[in-house]
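Heads up, one of the protein chains got dropped from this complex, but the rest are sitting where they should.
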Amino acid sequence: MGDELTHVDKQGHVGMVDVGSKQETGRKAVVRSVVRLASSTMHMLMKQALPKGDVLVTAKLAGIMAAKKTGELIPLCHPLFLSYVDVRFDVQQDENRIVVEAEARTTAATGVEMEALVAAQTACMTIYDMCKAVQRDIVIEDCRLVHKSGGRSGTYQA
Amino acid sequence: MGDELTHVDKQGHVGMVDVGSKQETGRKAVVRSVVRLASSTMHMLMKQALPKGDVLVTAKLAGIMAAKKTGELIPLCHPLFLSYVDVRFDVQQDENRIVVEAEARTTAATGVEMEALVAAQTACMTIYDMCKAVQRDIVIEDCRLVHKSGGRSGTYQA
Amino acid sequence: MGDELTHVDKQGHVGMVDVGSKQETGRKAVVRSVVRLASSTMHMLMKQALPKGDVLVTAKLAGIMAAKKTGELIPLCHPLFLSYVDVRFDVQQDENRIVVEAEARTTAATGVEMEALVAAQTACMTIYDMCKAVQRDIVIEDCRLVHKSGGRSGTYQA
Amino acid sequence: MGDELTHVDKQGHVGMVDVGSKQETGRKAVVRSVVRLASSTMHMLMKQALPKGDVLVTAKLAGIMAAKKTGELIPLCHPLFLSYVDVRFDVQQDENRIVVEAEARTTAATGVEMEALVAAQTACMTIYDMCKAVQRDIVIEDCRLVHKSGGRSGTYQA
Amino acid sequence: MGDELTHVDKQGHVGMVDVGSKQETGRKAVVRSVVRLASSTMHMLMKQALPKGDVLVTAKLAGIMAAKKTGELIPLCHPLFLSYVDVRFDVQQDENRIVVEAEARTTAATGVEMEALVAAQTACMTIYDMCKAVQRDIVIEDCRLVHKSGGRSGTYQA
Partner (left out) sequence: MGDELTHVDKQGHVGMVDVGSKQETGRKAVVRSVVRLASSTMHMLMKQALPKGDVLVTAKLAGIMAAKKTGELIPLCHPLFLSYVDVRFDVQQDENRIVVEAEARTTAATGVEMEALVAAQTACMTIYDMCKAVQRDIVIEDCRLVHKSGGRSGTYQA
């Protein structure tokens, strides 16, 4: 039956990669994303005057918790153990931007880019949620991998 | 207190198996299940004319994603890392049947039969969902383990 | 942009049905599925001698809890409130079969067939899990809708 | 005790908005986000030559499924019923961009911006996941609300 | 078949209550629970000197997010919409106790005691997690319903 199954699968095919033979090594990934706010929103955020309260700590916890759900959100991602997740913020008041940097680490047979990406974007979406009562045109932009190390492909630094 | 606890537990007892001393080895399981459709439904499925769209790719992704939730769905199952999950289809148009075959692989202290079973049955239920607007008497049948290897008990082939 | 989006969507299209204009009414669905066991397994089940303990109560709770996750498991299903879920068993010892019957009820704009189906099949998979240590060729079969009422399409009785 | 509790709460305060007195009306939101790919990646995507398979259908289903998890991902979001979620793509090959547009609809006491945002960004992250084996500098950018209607605040069109 | 099913069900029976005929009204519940700490731990908590950081805001967000998962955690609970969840703290430094008060509100056919209970206990467990590196004999105690209103049974005030 294998052959027919393979054949049918060619129409509209999707598939997980088998990581059974990949090496379990320490792996790390860092993703950066940016939230652009109006200056009035930035002002309220810095004064902790937004209606839902402290934006950054909520975004940080949301990002960390979402990283643990990566395998649930991204269909072809492998579930994996995370030894560390962090979400950090660089609030650039003069430019009305918050740079969100998420880092994920593991010892596993597959990388943690997606975990860092989910953490960064969920933190950004939480900032959006905490600010949306006072501003409708918030933009989340420039989300990209900035560092990846461990595994066969070596270190990548953007 | 241990004794009393054990005693009470004898009434209506249920319990997880301790896999702490089992061997971490490569393990694999394959489960097969069948969806029986009316010929008119099968015809619409093949023409991609069903109201919710492409049945097989949706069923395949649903099966893969559900396998990752096995420990959440089956009360006494151990959560585990999966190195690979696949769902394949053999569309037997003449017999108005779709044979769904799900495969799960891991390196762990416990087998992956339940993960393959959850993948196969969720793929079948998704086929049901995608077709139910045009047919009410769809049947899901003949779901069984067809292969299991790795671990102490050796290889099983149905 | 709408047009181009629609166009692209035609390749590999899938989509949720919009139930925004459907009527909120009382709705009910009943699904039946069957687990076929060896007589020795059935004997152990009836004596509560299986290693993981009481099979039916575990399967019942697993089915009820899974029904609440239907929207998570089936990609194009709507999440909905459930006013009632039940899973019942007819243990046919002479025929070495357990008939599993799941019922779901709601007051909503969409039906509860999928919730009853998920409850029935998850209960069957849990029976499989509780018995698999003593039998490898368990079969889950003959799963079908037996009753559906409420909503525009009227009552269906198989 | 209420007073002291309120007082303590002022330090590091966060809080959900009470929507108990808001009106249940039809509500809709549309969010747009963009994935920027290398031309070689775009080429492989169009030829369905990427290792994990069909990118757009996987991203679409991931977006729809993630929208249903919005209340789980965004800490202060209300869980709500969704009557419709869609994710659409405008593949702009000449500019090596995929514009992702997500729409969410409900009849509820609170808006569905966050559901549309989660759908759009999860679809983008899934495109990233499906393409990351062949390109490391994929960018997700320009994510913003483009339409919102229903509820007290009237219609917003970007 | 109904009769046999009912009969079998009497052995090891469990069951959800059918709330289909209950009234949809505004409902509210408040639960209080207490975490007892050593004075040295309390001192570190107040100085924000604990290794995992700000205890109360993390506990508050954990409680709010857990309330939304009540139907997933408590097997026979109905999933429901929540219009409001809050978690408040009364830090009683002299007595080395933190009183945690959780409130849940809804408009539904069933009460929200379990949602308030899950929020309060998850907030307490999170306080435990944030402090456990410096103290092993933390106690969570005296968890009880303090207020319940809405629904047929009238207002309860402890």
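In this document, chain identifiers A, B, C, D and E correspond to the written order of the chains, with residue numbering beginning at 1 in each.
We take it that a residue touches a chain if its C-beta (ideal position, glycine included) is under 8 Å from a C-beta of that chain, and two chains touch if they have at least 3 such contacts.
Nothing here was measured: the structure is a model prediction, and the numbers come from that model.
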Contacts of the hidden chain among displayed chains: A, B, C, E
Candidate in contact with the missing chain, chosen from E:62, E:85 or E:108: E:62
Hidden-chain contact residue, picked from the options A:17, A:38, A:99 or A:134: A:99
Missing-partner contacts on chain B, residue numbers: 1, 4-6, 8-9, 11-20, 71-72, 75-76, 78-81, 108-109
Absent chain, residues of chain C that touch it: 54, 57-58, 61, 65
Touch residues of chain A, complete complex, unshown partner: 26, 54, 56-57, 60-61, 64-65, 68-69, 81-86, 88-91, 99, 101, 105-107
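One rule holds for everything that comes next: only the chains that are shown with their structure count from here on.
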Remaining connected clusters, assuming chain D were absent and nothing shifted: one piece
Partner chains that chain C and chain D have in common: B, E
Shared interface numbering between chain E and chain D [over half = same, under half = different]: different
Between chain C and chain E, centroid-to-centroid distance (C-alpha), Å: 29
Chain centre separation in whole Å, for chain C relative to chain B (CA means): 14
Multi-chain contact residues (two or more partners), chain C: 12-17, 54, 57, 61, 65, 69, 72, 75-76, 81
Arrangement of touching chains [line / ring / star / complete / other]: other
Every chain pair meeting the contact rule: A-B, A-D, A-E, B-C, B-D, C-D, C-E, D-E
